[in-house]
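Missing here: one protein chain of the complex. Every other protein chain is in place.
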Amino acid sequence: MDLTSINPVLLIASLMVAATPILLAALGELVVEKAGVLNLGVEGMMIIGAVSGFIIAVETNSAALGFLFAALGGMALSLIFALLTQVLLSNQVATGLALTLFGLGFSALLGQNYVGIRAPSVPDWNIPLMSDVPVIGPILFQHDPIVYGSLLLVVAVWAFLKYTRAGLILRAVGESHDSAHALGYKVRRIRVAAIAFGGACAGLGGAYLSLVRVPQWTEGMTAGAGWIALAIVVFASWKAGRVLIGAYLFGGVTVLQLNLQAAGANVPVEILSMSPYLITILVLVLISADRSRAALNAPAALGRVFHASG
Amino acid sequence: MMRLERRPEPSKAWTAATPILAVLATMIAGGIMFAALGKDPFAAIKLIFWDPLFNEQFAAFSRPQLLIKAGPLILIAIGLSLGFRAGIWNIGAEGQYIMGAICGAAVALAVYPLEAWWIFPAMVLAGAFGGFLWAMIPGILKTRFNTNEILVSLLLVYVAENILASAALGFLRNPEGAGFPGSRNLSAYPAASNPEIVAGTGMHWGVVAAFIAVIFAYILLNRHIMGFNIRLAGQAPRAARFAGVSPNRLILFCLGVSGALAGMAGLFEVAGPAGQISIDFNVGYGFTAIIVAFLGRLHPVGILLAGLLMALTYIGGELSQFMLGIPSAAIQAFQGMLLFFLLAADVLTNFRVRFGRVEVA
Partner (left out) sequence: MGATPLLEIEGLTKTYPGVVANEDVSLTIQPSEVHALLGENGAGKSTLVKIIYGLVRPDRGTMRLNGAPFAPASPSAARQSGIAMVFQHFSLFEALNVAENVSIGMETPPPTRELAHRIREVSETYGLPLDPHRLVGDLSAGERQRVEIIRCLLQNPRLLIMDEPTSVLTPQEVEILFSTLRQLSADGTAILYISHKLEEIRTLCDEATILRRGRVVANCNPREQTAREMAELMVGSALQSPGRSNVTPGAPLLELKGLSAKSSSPFGSELKSVSLEARRGEVLGIGGVAGNGQDELLAVLSGEQRVEPDAIQFGGAPIGHLGPNARRNLGVLAAPEERLGHAAAPEMSLTENAMLTGSVRMGLSKSGFLNWGQARAFAEDVIQAFDVRTPGAGNAARSLSGGNLQKFVIGREIKQSPQVLVVNQPTWGVDASAAAAIRQALLDLAEGGAAVIVISQDLDELLEISDRFAALNEGRLSAFRETSELTMDTIGLMMGGAHDMEVAHT
């Protein structure tokens, strides 16, 4: 095994690329859960985003349009979830699962003629001057716009939840929909909006997989990324900054194990490929073990059905 | 505008009618989807729901397939339904199915080529045990560390798939297989095979086990305190604790049973219809069984019927792929749609829909 073939600078730079899909999806889900809704369909929305983004990008030869339609695709699927859970009051766990099962099947159907094609490339935006700084340049300033966008989104979600009135209302709805309703807030509308935002983010995350990270379309290519995004929201105790840490941690594990595989490490390939999932489980255990803390941070109305009776 | 009024009690009539309504709605929406793919929607729907059973050309091949595919779906869904009723969400049955198959097959491969009556029963036990252990991981993590069982059980599917790859390529690979991936063929090893019991029916031991599981679950839910506790915990968790139900024991019981049944289903499959451990012998029954459980209203008899219906869509899907060139993914989307419509139609069970002036919401 030749560990010297692993370049730490490239490793960190590719870590950010590996983490971006999950970061986007987890940020979206964070907002959804803060509004008190548990959408387990992240995986389904991601893969619909991956396929719709890929198809549009190939057909129009524009990655930008691809990302736009990926967001719309993810949002469209999330609106089915919104219709079922918010209007027809279905169980959120079951509906989220349905979203994932449907998304996996439907994306395979949509993408059947696009397997094995290359997507139009997404250019890197090298920040002038900064990108030439040794070590820091390649790590931080030689990425594509989506990576920068995802980092901006972390700040935006954090500031939205902490400092804006809309963010306060969103948190209040997630804390107690009955109280929010009694004060006259439109619980359902707020939640539908949050769900749509989550869908768009998941769609973007999926498209980042099919347009940048891989970049190809294959059936079931999200391979659990949506579930890991859900786990990262729990890991982050519903805080945007910690979502960033969680996603980059996961990205690091993924990239490291791929590099070890490439370097011919003396560990069975299967163990390396299952390590991201195992580490996610381990992290979940460590976070959940502290019961009092986990309970304090979780939105109190998470997953509960709201029906205004009065 | 539409508004919903909670019924004082869930409607019994709608409980039974919603799955039928959902199937009809899925046929219509599926027909539109097929039409969009440029296929004749009526022919496609007929191929999926009618021809596998009644078309003389196909029925001889298709009818036995019905039980072969329904067996594992029902067996897994019965186990899942117990947990779903209690609010314990094991969605990693696919992983437990894989681990059960590996453990059960390992028993046979360890004693090969011995012929003895106890080998197959020992494999069934090992399969159930493998699934049980795999489901105990989320179970124990949840009871000990309060870890979300949905995420853990699901993430473990990916781990199980890697173990399967490693088994098919490594520790269970057929030493006489000229280096091809995959284990020895168990269906060609009489002491370890799970053959068709009655020729031409598709009935194998896994189907028998599925029927037994249906009866067992029915008695459990309706006549036994454990079943009562399961229902109670799902509907009113605080009332369940007040009634003396230990949440931790219930979590372990539900996950354990569903894991064991999924593991058993995996073993029956690998020793029968699939024949060997190969890198992709699992075809997603563990996920489809989630749909079966909901479509059957988490009721044992309902699951029996839903399992048969879902098996039909699998076979019909293959037929329509063969006859009309409808891609196999379409059927998966079709099944997902069915679950959507079912969940949507469910609103009628618990609410009265009224039209008229809207309350200020």
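Letters are used for the chains, namely A and B, taken in the order the chains are written, and counting of residues starts over at 1 for each.
In this section, a residue touches a chain if its C-beta (ideal position, glycine included) is under 8 Å from a C-beta of that chain, and two chains touch if they have at least 3 such contacts.
Predicted model, so just to flag it, every value in this text is computed and none were measured.
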| item | value |
| --- | --- |
| Contacts of the hidden chain among displayed chains | A, B |
| Per the touch definition above, residue among B:17, B:136, B:226 or B:323 touching the missing chain | B:226 |
| Which residue of B:8, B:38, B:179 or B:200 touches the chain not shown here | B:8 |
| Contact residue for the chain not shown (choose from B:35, B:110 or B:239) | B:239 |
| Those residues of subunit A which, in the complete complex, touch the missing chain | 165, 168-169, 171-172, 175-176, 178-180, 182-184, 292, 295-296, 299-300, 310 |
| Touch residues of subunit B, complete complex, unshown partner | 5, 8-10, 223-226, 228, 231-232, 235-236, 238-244, 246, 357, 359-360 |
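One rule holds for everything that comes next: only the chains that are shown with their structure count from here on.
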| item | value |
| --- | --- |
| Whole-Å gap separating subunit A and subunit B, where each centre is the average of the chain's CA atoms | 28 |
| Subunit A - residues contacting subunit B, complex | 40, 80, 83-84, 88-91, 93-95, 97-98, 101-109, 112, 181, 186-188, 219, 223-224, 227-228, 230-231, 234, 268, 270-271, 273-274, 277-278, 280-281, 284-285, 288-289, 291, 294, 307-310 |
| Footprint of subunit A on subunit B - complex, ascending | 4, 6, 37, 84, 89, 91, 141, 144-148, 150-152, 154-159, 162-163, 165-166, 170, 287-288, 290-291, 294, 327, 329-337, 339-340, 343-344, 346-347, 350-351, 359, 361 |
